[in-house]
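Heads up, one of the protein chains got dropped from this complex, but the rest are sitting where they should.
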Amino acid sequence: MNSANIIALLKKEFLLEFRQKTSLASILLYVLSIVFISFLSFKNGIKPDVWCALFWIVLFFAAINAASKSFFTESKARSIYNYSLYHPTEFVISKIIYNIILLWVVCLCSVLCFSWLINYPVQNSLLFLAVLLLGSTALAGSLTLMSCIASKTGNSYSVMSLLSMPVCIPVMLLSLRLTKNSIDGLEMSVSYKYLGGLFFIDVIIITLSLFLFRYLWKE
Amino acid sequence: MKKLISLAFLLLLTVSGFAQTEEPKMADTMRSEGKIYVVVLVLSVVFACLATYLIIIDRKLKKLEDKK
Partner (left out) sequence: MKNWWWKILAIVMVLYSIGMGFLGNVPRLNILNETIRNLYFHVPLWFAMLVQMGISWVFALMYLNGYKIKYDILSSRAAIVGGMFALPGVITGSIWATYTWGKPWVADDPKLQGVMAAMIVYFVYYLLRALIPDTQTKARISAVYNIFAFIMTFVFIMIYPRLAPNSLHPGNGGNPAFGKYDMDNGMRMVFYPACIGWILMSVWLLNVLNRMKKLQYKLDNDEEIN
């Protein structure tokens, strides 16, 4: 474990991202087009429940799109090079941090797209921000591990969404409930225990990913 | 006035009718006729057959394991 290594790996990830802008752009286009399609089908306004559901479905699949890139693009030669240089924990920490930041960007963009094309019904924006940060952290943590598992099976993308669906149900349920609270503009104190639950799930997911990644690492 | 009083009386009657808790309905007839034993017997036979089959599989497996 060496923090310099983690920073070097993170730097590499961001450099790659900036070199080939297509991957981030494709995710953003995906979000934009889905939101546009929903706008076309909900011309007469949209209920808060439906807004919640749409928002999280878009975010979930955009997250799968984004996170699946983290292992599928690794070539065989490069992963062997990585094995020899880094400790698995360093590697997975850098991947998780990178995915968390990526998902925050995706979150921001989908909120922008929703408020531009559909509407922004949230009354308690502070709570909504907390849900987005915690929820996308949980998604990033579990999707990183799932994308590594899926990359071992060959036909990856469909397997990836299948694998991550059930393990994300807890996160999705809590986030949906909290988003509903923030749309209804409820007091913060009502939502504390749910936020606590979400934070607890975040901690569990990240600990488990750190613990389990070393078993996926070596061929 | 008389009408009103009688109406109130009727209302009271219905209220007291609701207040009398009815015993929840159970399948008492079936039990008193003794037909419930038939159900128990049938289910037990079904389960016993499945269990016997499991025992037979277990013993066959034992023989296969011993052959090795």
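For clarity, chains are labelled A and B in written order, and residue numbers in each chain start from 1.
Note that in this section a residue touches a chain if its C-beta (ideal position, glycine included) is under 8 Å from a C-beta of that chain, and two chains touch if they have at least 3 such contacts.
All figures in this text were calculated on a predicted structure; none of them were measured in a lab.
Participant: Among the chains present in the display, which ones are touched by the chain that isn't there?
Facilitator: A, B
Participant: Identify the residues of chain A touching the omitted chain, counting contacts across the whole complex.
Facilitator: 142, 145, 149, 152-155, 159, 162-163, 165-167, 169-170, 173-174, 177, 193-194, 197, 200-201, 204-205, 208-209, 212, 215-216, 219
Participant: What chain B residues would touch the chain not displayed?
Facilitator: The missing chain touches chain B at positions 23-27, 36-37, 39-40, 43-44, 47-48, 51, 54-55, 57-58, 61, 64-65, 68.
By our rule, only the chains that are shown with their structure count from here on.
Participant: Report, in whole Å, the distance between the mean C-alpha point of chain A and the mean C-alpha point of chain B.
Facilitator: Once rounded, the distance between the two centres reads 49 Å.
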